[in-house]
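Below you'll find the structure, written out as C-alpha cells, and then a few comments.
Shown here: the complex without one of its protein chains, the others still in place.
Labels run A, B and C following the written order; every chain starts at residue 1.
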Amino acid sequence: MPDAPTPTHDQLYAMYRSMVTMRRFDAVVTELAEADRIPGYAHTYTGSEAIAAGVCAALRPSDWIASTYRNHGHAIGKGVALRAMAAELHGRRTGTAKGKGGSMHISDFGVGMLGAFGIVAAGMPIALGAALSMKMQGRDEVAVAFFGDGAVHQGVFHEAMGLAKLWNAPVLFVCENNQYAEATALDYHLHTETVANMAAGYALPGVRADGMDVVAVYQATLEAVARARAGGGATLLEFVSYRFSGQYEGDKQTYQPADERAAWWAREPLTAFEQAAAERGLDAARLERIRADADAEVAAAFAAAEQDPWPEPDELYDDVYVSYEGGLR
Amino acid sequence: MPDAPTPTHDQLYAMYRSMVTMRRFDAVVTELAEADRIPGYAHTYTGSEAIAAGVCAALRPSDWIASTYRNHGHAIGKGVALRAMAAELHGRRTGTAKGKGGSMHISDFGVGMLGAFGIVAAGMPIALGAALSMKMQGRDEVAVAFFGDGAVHQGVFHEAMGLAKLWNAPVLFVCENNQYAEATALDYHLHTETVANMAAGYALPGVRADGMDVVAVYQATLEAVARARAGGGATLLEFVSYRFSGQYEGDKQTYQPADERAAWWAREPLTAFEQAAAERGLDAARLERIRADADAEVAAAFAAAEQDPWPEPDELYDDVYVSYEGGLR
Amino acid sequence: MSERLLTIRDAINEALVQAMEADPTVFLMGEDVAGGAGRDDRGGLDAWGGPFGVTRGLATRFGRERVLDTTIAEAGFFGAAVGAAMTGMRPVVELMYVDFAGVAYDQMLNQAAKVRYMFGGTQKVPMVMRTVVGGGFRAAAEHSQTLYSIFAHIPGLKTVAPTTAADAKGLLLTAIADDDPVVFFEHKRMYMQKSHVPEAPEPIPFGVAAVRREGTDLTIVGVQRGVQFALEAAEALAGEDISVEVIDPRTYTPLDKGTILASVAKTGRLMIVDESYPRASLATDLAAIVADEGFESLKGPIRRVTAPHTPVPFSPPLEDAYLPLPGRIVAEVKRLLGA
Partner (left out) sequence: MSERLLTIRDAINEALVQAMEADPTVFLMGEDVAGGAGRDDRGGLDAWGGPFGVTRGLATRFGRERVLDTTIAEAGFFGAAVGAAMTGMRPVVELMYVDFAGVAYDQMLNQAAKVRYMFGGTQKVPMVMRTVVGGGFRAAAEHSQTLYSIFAHIPGLKTVAPTTAADAKGLLLTAIADDDPVVFFEHKRMYMQKSHVPEAPEPIPFGVAAVRREGTDLTIVGVQRGVQFALEAAEALAGEDISVEVIDPRTYTPLDKGTILASVAKTGRLMIVDESYPRASLATDLAAIVADEGFESLKGPIRRVTAPHTPVPFSPPLEDAYLPLPGRIVAEVKRLLGA
C-alpha cells in the first residue's frame, strides 16, 4: 500500500492505546474467568488487537460495525465504554445490555457498535443491511462485519458477499484469519490459497494484509473505506494473525504446536508496534504511560463494575418487545 | 474436449431418444396443465434436454442423481419409468411416490434417482452425502446434483462445494444455466463471468460447456465422472441452455424479450442434434422412428396413468416413518 | 356509501402502497417482488410482482430503489433486513413460501427476534416478514406448509395471520408501523377472496380477536383458513340447531386471550381448527391456555381439528383428507356434543 496515507503520531498513539487496552481488558477477563468471578462463556482476543484497532481507526464514530462472540477488541476499538463492558460481563444492570447479553453480546449503538452476534457469520448480512440502509438514506457511512477464518464456510458468508455485490453496498467484510476455527487449523479447512482469494467468486476486491501490523491494517482498511464511501462498493479484507487465546476461556489448546505458537508470538502486535516505535519516531516513555493508563483504566472499570447492582429478577421481562399488547405476563 | 471419447451411434440414438422423450413428456404436461387435467404445480424442461440426456448417458444405473422441482428431464434421463411418472403427476397410487409427491418430487431409487427436492439447492448436499457414502463404502459410484443458475446464490451451494473439496467426494455439481431464475435474468444476478468460475473459490475444477449440444455435455460429464471415480474428487459443471419453459406452467414470461427467445430457439437441442445428425452418420429415418416411438410411449403412459386408481384417503398416514411406536393416529 | 370490495391480494398491495407513500423508510425486498429484475427491457418494471402478483405495480410506482429484487439468498437478505431495520429503515421482506423458512431461520430466530433483548433494549428491529402459507394447491410437502408455530414459539417475534381483506390491509399497516419484527402470514388459498376494505389507511391493532360468528353451544377458534372452515361448519350446524361461536384471533403473538376465555365462559366448550401439524403447535397453545385459565368454564374436552402428524401429501384425495375441511369439523362437533 505505498500511496496509503501514513498515520500521524497522534493516530499511532491512539491505536496503541486501543491495542493495549484490548490486551489488558482480556487479560483481566481471563483472570476473572479462571477465578470463577465472572459468569458464562468468555472469548478473548489476544493476538488480534492490531486488527480491531487498525480497522476502527479508519472508521468514523457514525460508521457501523457488527461483531461476534469474540468481540471485546472490536467494542473497545469502536469506543464502547470499558465500564459498561465490564459491567455487562459481570451481569450488572449498568452493563451495555443491562446484564441481558453478557460477554458474547456487547453492543453500543451510540458509538456505531451494532452488536455482537453469537452465530458464526450471522453478523455479515446484518452489517450488509446497515450498509444498504446508509446508501438508501443517502448517507456516506460504511458498515464493517468482523468474522473469523472459520466463518468463510458458512452459507451466509456467500450470501452476504453476493448481495453486497448485487447492491454495490458500502460494506467491508473483515476476516480475522487467526489460523484456527476452534480446534481446526487453517490448513485443514481453507481450500483457497488465501481467504482474500474468495472475493473473486463475487467479483469483489479481496485484500490481504498483515494482521499483526496495525498500520498495515489501518491502511488497507482506509483504502476500502474510501472506495465504499465513494460508491465503489464492498471489499473483503483478510488480516492474518494468530489466536493465542483459547477458543474460549478454559480451552487447553492442545491442538496448537508449541513451536508454532512461539513463532507467531515473536510477531505479536504489541511487541511488533513497540519494536517499530523508535523508527516511527514515537516516544518510548509515552508508550509506557499509555500502557500504565490503560491498565489503570481497565482495572478501575472492572473494580467499579463488580460493585454495581444486579438486575432485579423482574427486569427479565423488559426489552423483549418495544410494545406488546396485553403485556408479557 | 479433444480427447474425450466420441459416443457411438447407439449411444447417440439413445441420447436422442432420451431427449425427445423429455420434450414430448413435458409437452403433454403443458397440455394437461392448461386443460386443468393434472393437479398442482408443474415445471417443464423445454430447452435443457441435452443436459439431462448427456449427463445421464455418462452415468451408470448405480450412480446417483439428485434433482429439483424441474426434474422430469433428469428422471427420464436416469431411466425412471414414464408410466410411474405420469401416474405420480396425476396423483395416483401407481405413481413413483404413490401420489404423495407429485410433479415436484419424482424419485426412483431403483434407477439411482435419489429424488427431487423443492427447495433451491437443497439437493446439492444430499448428492454430496450420497457421494461420501459411496466413498465410505468403498464403491466407485458417483453422485450428481442438478441445479439452476439461480441456485448458485444459495448458502448451501457454497457449503456443499466446500465440503466436497474437504472430503474429496466423488460428486458432480451440474448447473443448468438456462439464463433465468424465475423472472430474473442471468446478467442481473450472476457476479462472475461464468458459473464455472465459481469453482475456484473451492479449488475445484469448473468446466463450462454448451448445454444445447448433447455430445458436449456427455463428454464434459464423462471426464468429470472419470476423475471422480478415480478418486480425483468433485467438479462443478456448467451447461449453458435457455429456459423456453415458464418458471412454472402458467407463467407468461413477459420478462424474456422475443428476439432473445428466438435467437436461442435457433439453437435448441433437438434441432441442433438433428442438424448435426447427417454429419455424425446418423440415419434420419431412424431418428424419425425414435420420435414416433417416444411420442407413442409418452401418450401411452399418460393415457394409462389417467385410468389408474386414486389413493385411498387413509393412505395419507402411510410412509411418514418406517416405524412409529404407538401408531400415528 | 357503496361497498368497496377488494381481494386480500389487492388489499395487501394497497397497504404496501399507502405505507410506502407515508414513510420513505419503508421498502420491499424479495425474489422477483418486482420481477424481470425491475428492468424496463424485461417486461416492464413489474413482470411478476411476486409469484402471486401481490406486489405488482409497486416497482413502477416507487422505483426499484425501493422494490429490490434479490437473488435466491434468503439468509442473506433477511439478515440484511435486520441490519437495515436496526439503522433507520423499515424493510418489508418477502419469503416467497413459508416452506423456505429453513434456509433463513437463523436470522429470524436468533437475530431479528433477539437483537432487542440481548442488547438490553437499546435497539429495535422494525421489520415485516411477509410470507405465504397453506395447503389446498396440490403443491405437496415443500410448498404447502403453514409453520405458524415455529414463529409463534419464538419470543421477540410477533405473528399475524389475517383472514379478511380488511384485516389484511389494516393489520399489515400496523405491522409496518410496529417497532418490533412481525411475521405476516398470507394464505395462498385466500388471496382471491373479496370483502369490503376501507380506502383510507386504518391500522387494526394487534392483540384484538374478532368474533366472526356468535353462538352458544360451542366456541371454535380458527387459525387463518381454519376460521373459514369453522364458519362453513357453523353454518351447516346451525341447520341442525347447534349454535357455534367462531373466533378469529388475528394475531397470535400478542394473543387476545380475553376474548377466547370470555367465549368459552359462555359456551363451556372449545374446539380449535388449524391446518398445521398437530404437535407443539398453535392449536395446542390455544388449548393449553384455556385448559389452565379457562378450566372452570369447561364442560367437556378441548378438541383440536388439525392436519394429522404427516407431511402434506400431493394427491387431491389425500390432501382433502389431510385438511380440516368443514365436513370433518361438523362431525367432530357432533361427536363432542354427543349430538
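The rule we apply is simple: contacts are C-beta pairs under 8 Å (C-beta built on N, C-alpha and C of every residue); 3 or more make two chains touch, one makes a residue touch a chain.
Fair warning: this is a prediction, and the values are worked out from it, not measured in the lab.
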{"item": "Which of A:A185, A:A226 or A:V322 contacts the chain that the document leaves out", "value": "A:A185"}
{"item": "Given B:L12, B:V29 or B:V156, the one touching the chain that is not displayed", "value": "B:V156"}
{"item": "Which of C:G44, C:G88 or C:G102 contacts the chain that the document leaves out", "value": "C:G102"}
{"item": "Residue of C:P155, C:P205 or C:G258 in touch with the missing chain, whole complex considered", "value": "C:P155"}
{"item": "Touch criterion as defined above, residue of A:A86, A:A151 or A:M212 at the omitted chain", "value": "A:A151"}
{"item": "Absent-chain contact - pick from B:R17, B:H43 or B:K98", "value": "B:K98"}
{"item": "Touch residues of subunit C, complete complex, unshown partner", "value": "75, 99-103, 105-110, 113-114, 117-118, 140-142, 148-150, 152-156, 252-253, 277, 279-285, 287-293, 295-296, 298, 300-304, 308-311, 313-314"}
{"item": "Residues of subunit B (touch criterion as defined above) contacting the omitted chain", "value": "64, 66, 95-101, 105, 107-109, 114-115, 117-119, 122, 124-134, 136-137, 143, 155-156, 158-160, 162-163, 166-167, 318-326"}
{"item": "For subunit A, residues in touch with the removed chain", "value": "39-41, 91-92, 97, 99-102, 104-105, 117-121, 150-151, 153-156, 181-185, 188-189, 247, 254-257, 310-317, 320, 328-329"}
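Criterion: only the chains that are shown with their structure count from here on.
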{"item": "Most distant chain from subunit B by Cα centroid", "value": "A"}
{"item": "Separation of mean Cα positions, subunit C and subunit A [Å, integer]", "value": "39"}
{"item": "Length of the line joining the C-alpha centres of subunit B and subunit C, rounded to whole Å", "value": "35"}
{"item": "Interface hub residues of subunit B, defined as touching at least two other chains", "value": "153-156, 189"}
{"item": "Subunit C residues counted as touching two or more neighbouring chains", "value": "71, 73-76, 103"}
